[in-house]
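Here the complex is missing a single protein chain, while all its other protein chains stay put.
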Amino acid sequence: MDRVITRLRQFRDDRDWKQFHNPKDLAVALSIEASELLEAFLWKAPDAADPEKVQEELADVLAYALLLSDAYGFDVEKIVLDKIERNEAKYPVVKAKGSAKKYTEL
Amino acid sequence: MDRVITRLRQFRDDRDWKQFHNPKDLAVALSIEASELLEAFLWKAPDAADPEKVQEELADVLAYALLLSDAYGFDVEKIVLDKIERNEAKYPVVKAKGSAKKYTEL
Amino acid sequence: MDRVITRLRQFRDDRDWKQFHNPKDLAVALSIEASELLEAFLWKAPDAADPEKVQEELADVLAYALLLSDAYGFDVEKIVLDKIERNEAKYPVVKAKGSAKKYTEL
Partner (left out) sequence: MDRVITRLRQFRDDRDWKQFHNPKDLAVALSIEASELLEAFLWKAPDAADPEKVQEELADVLAYALLLSDAYGFDVEKIVLDKIERNEAKYPVVKAKGSAKKYTEL
């Protein structure tokens, strides 16, 4: 993802937008984009969203997630792999298999 | 990100969770995780979130974004780069520099 | 709703929380509560949420909506009635009947 992050930084800096991109507003923006993505599914069957709209909104979600990650100096691949490890402890296969329950209810 | 996506798929399939992961519920889950991330910033100054909490919740956001992308067969790097290109047209430097306005108001 | 708003203000002031309740953080809190409400429906059929959980989270949504409304001096009943009127223009019965499309696509 390094190439993508470099492009995102450049896009931001060309427009002098770093002044607006504090972590809190980046998290707000990410949450708004996640809702715009969700809107593609509103009043529809689970698989009936327009894939082009999904693609556009998901790209916005990813862009803000990468910018927020970059603001904290995280390595995106590493933090997801670390979280999977922690989730393996929270959701052991023997308990979680075939169940949609939250780990607090397993 | 291929290694990460492979691990996410494996984590899901070990638990037989694909049956729950229709695109709409993945988008709902992503939106919920984006809000949990936002909660790290609630009632706080823009830079005052706990970085460990941010890291954990951002990892969840990324995990669902990758799973949703995978459900549609998207290439995550490509869709973000494509969106940056479209945003370059929506937000020309000469108009957008130093402004936080939405493209519809520029 | 006057009695409810009075109780909400008193609850806040007893705890000296007005200092945290700026409009932006109230809107962030409202959005987080809306997501917690949504979590009651995650991975489930459209009608399969636990009504008690829905009730609790919906109450939180309403509480923040009322506090935010109060911060701006709005009359909650009036603003909803006004919005219905505007929506009647946006969604004329003859066009919108039986359609889940957004007004921009009708």
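Each chain gets a letter, A, B and C, in the order it is written, and its residues are counted from 1.
Just so we're on the same page, contacts are C-beta pairs under 8 Å (C-beta built on N, C-alpha and C of every residue); 3 or more make two chains touch, one makes a residue touch a chain.
It should be emphasised that the depicted structure is a prediction, and the values quoted were computed from it without experimental measurement.
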Touching partners, among the displayed chains, of the absent chain: A, B, C
Contacts of subunit B with the absent chain, listed as residue ranges: 28, 31, 42-44, 100
Subunit C residues that touch the omitted chain in the full complex: 1, 3-4, 7-8, 11, 14-17, 19-20, 22-25, 27-28, 30-31, 33-35, 37-38, 40-41, 44-47, 49, 51, 54-56, 58-63, 65-66, 68-69, 72, 74, 76-77, 79-84, 86-88, 91, 93, 96-100
Missing-chain contacts mapped onto subunit A: 20, 25, 28-29, 31-32, 34-36, 38-39, 41-43
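Definition applied: only the chains that are shown with their structure count from here on.
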Subunit A and subunit B: spacing of chain centres that average the CA atoms, whole Å: 2
Rounded Å distance between subunit A and subunit C, as computed from the means of their C-alpha atoms: 25
Multi-chain contact residues (two or more partners), subunit C: 28, 31, 42-43
